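Below is one structure. I have some questions about it.
Excluded from the complex is one protein chain; the other protein chains are retained at their positions.
This part shows chain A:
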Amino acid sequence: MRSLAGAFFWIVLFCAVITATTSIDEDLNIPNEAETAGNAYQTCSAECLSSASEEISTDGLELTDEEIKVASMGNTSDSLSLYESSESIKYPFHEQLTLRPLPRSFMFASFEFLMRSNNFTVGEKESDFNAYRHYTVFPKSLSPLLEYTQTRQLHLRFTHGRWDSESWGQLPHEGRKSGGTGVELWAVIEAGSKDDAFHNWISLANSLSGLFCSSINFITAEKTTYPTSYSPLSDESSLPIFNTSNSLFLIRAALANEPICTENLTPFLKLLPTRGRTGISSLLDGHKLFDSNWQSLSLDVETHCNAGKCQYHMEQFIEMVFNVPNSLARADTPIPKPVQESELRCDPTKPHDAWQCFPLPQSRDTKFRLSKLFGRKIIGSSLISEYPSKVCANVTDSWKVFIDVNDALFSTEDNCFTIKYDNEHDLHIESTDTSNVVEPEPIPLFVSRSLTGYGQDSGGLRTVFRNPSNETVEASYFETLPWYMRIYLSSLTMESVDGLEIEDVIQNTYYLPAVDRQRPTHLNFKLLIPPNTSLALSYQFDKALLKYAEYPPDANHGFEIESAVVTVTRPISYELRTSTLLLSLSTPDFSMPYNVIILTSTVMGLAFGTLFNLMVKKLITVEEADSRSSSSTSLKAKLAGILGKIMRTSRKVDVEKKHQ
């Protein structure tokens, strides 16, 4: 009985919804104005009841639209396919892990994740009745954010540590995927005006701050620049503009003092469709990642449009460099302990016994498993992606790489392995000569920047460029300095042993001076550096005094100055960043305001007292005062009187004594 009632309810509801639909659809052309609603109800209820009776007689269950259609046609169908078995369902997601040994027992690991969003139509409002947003592999948390801030490109970098380019060669991806120390964010925002763009930019920064658990919300106007030629965008012509009356704004900011930690990795992993549970991302663990010598998390989203349909393309990279012997030792003994005597490798050519040992250089043999480095194994492949997860090792002949599936080792020609199904995979890596690694790519330009000078009121910046190659290097030097570094561009000097002049090197200068508390200094040089030369650019600056609330809390080590960005355009395309700088400003005594108030108040009190006395006290001449004091009943006179009395009585006593 209950099922009957249930079924009836379903039908009524179905009717209600369907009729609501049709009546609203017909709203526009109003076909039956004369027909009363009551009649319509009756006809519909008749239909519903008839279909219901048929349905109840067959099975008395809920109806789907298919069933009702079938029922009204008088045919009953028993087999309903709730699930359709597709050949294979693949989503636009791709992941790959690349390992590359670096000189001196370092290892570079790069986790690469590429994904694309579902299509969306330009100009379609979310509140349109037939507008639905669908998400599969592209993160749902990111898309609305890009949409309401009208961001067409988003680039976010979390970088920490030092890339030793002298020995490791070029940065990965020609430096395009790693930022300066701290957080770096730049975006292309579509807006009608610069103010609108800035408003969207702040909103974007605040949202990202919440999403990535970092202080990106500290980005304000005084940290924001609008670069003109910074980081050439992949292809500017392909950037879509949704509303032709708008224009695109490239906006950038960096926070040099932002520590990168595990809480930033977790949101990164949550953006992945595999959520760090399968595929190569199952290797990622905050403790191991942030133990490394250099690490970089990067996120790039670009909008690609084709005939009114747009799509977000996202690239996520998690990259790190770690010292293999150190990591392995830490995996064995998490708490560092002295090496056992038997395990010491002493130089036999030198005296060695139980008390002294000259250690041998590090062994060139190595043999380890990936699971020992990362603490976990790869748990299966990402089953939803177009291509199965891949692990590649970029090694020379002196290295051997095997994949371990169910305790069986396999190797391939190109050292690239496909992760299949949901088996656990591990990589076995061994080498007889760890110093034999793939030749690092030569660096086109070395740049180092440092602070000069002493004292708390002024200082200098000195940037050394060294071109080691035999070709002239064309580069752009982009620098953002906070407003409290008041630079004097007139003091720009160049030092060069080859006798180069500023005009020979700096082809073009863009300089936007800072405005206090409103915008930073924006400096951009176009440089031509001749082959095999080294030169230094330096200029002076004054340190401004901040307002007392603008100083960081007492426990601080200074103000971090974000890295300068050098973009090499010729002979090869490359991007590098200098290290950050630590600027110390004169810190005032913070009790000063209170002291000032007290001092001022005292002075005012004194002045008032003088004025008051002048007006209230009686003025008399000196003679008058003297005569008064002689005959006055003042305290002094009284005291004198009392003293006189005492003297007299004592004299009386003396006289009496004499008499006796």
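Assume a residue touches a chain if its C-beta (ideal position, glycine included) is under 8 Å from a C-beta of that chain, and two chains touch if they have at least 3 such contacts; residues count from 1.
The criterion applied here is as follows: contacts and distances are computed from a predicted model.
Hidden from the displayed complex is a chain whose UniProt protein name, among "Centromere protein M", "LADA_0G13036g1_1", "Symplekin/Pta1 N-terminal domain-containing protein" or "Proteasome subunit beta", is "LADA_0G13036g1_1". Of A:V339, A:I597 or A:A625, it is A:I597 that touches the chain left out of the display.
If you put the hidden chain back, the residue from A:Y148, A:F358, A:Y488 or A:Y548 that touches it is A:Y148.
For the chain missing from the display, the contacting residue among A:R162, A:K194, A:K270 or A:K420 is A:K270, taking the whole complex into account.
Remark: the residues of chain A touching the chain excluded from display are 9-10, 12-17, 19-21, 23-25, 36-38, 40-41, 44, 59, 61-66, 80-91, 126-127, 129-136, 140-141, 144-145, 148, 207, 211, 267, 270, 273-275, 277-279, 380, 382-384, 594, 597-598, 600-602, 604-606, 608-609, 612-613, 615-618, 631, 633, 641, 645, 648, 652, 655.
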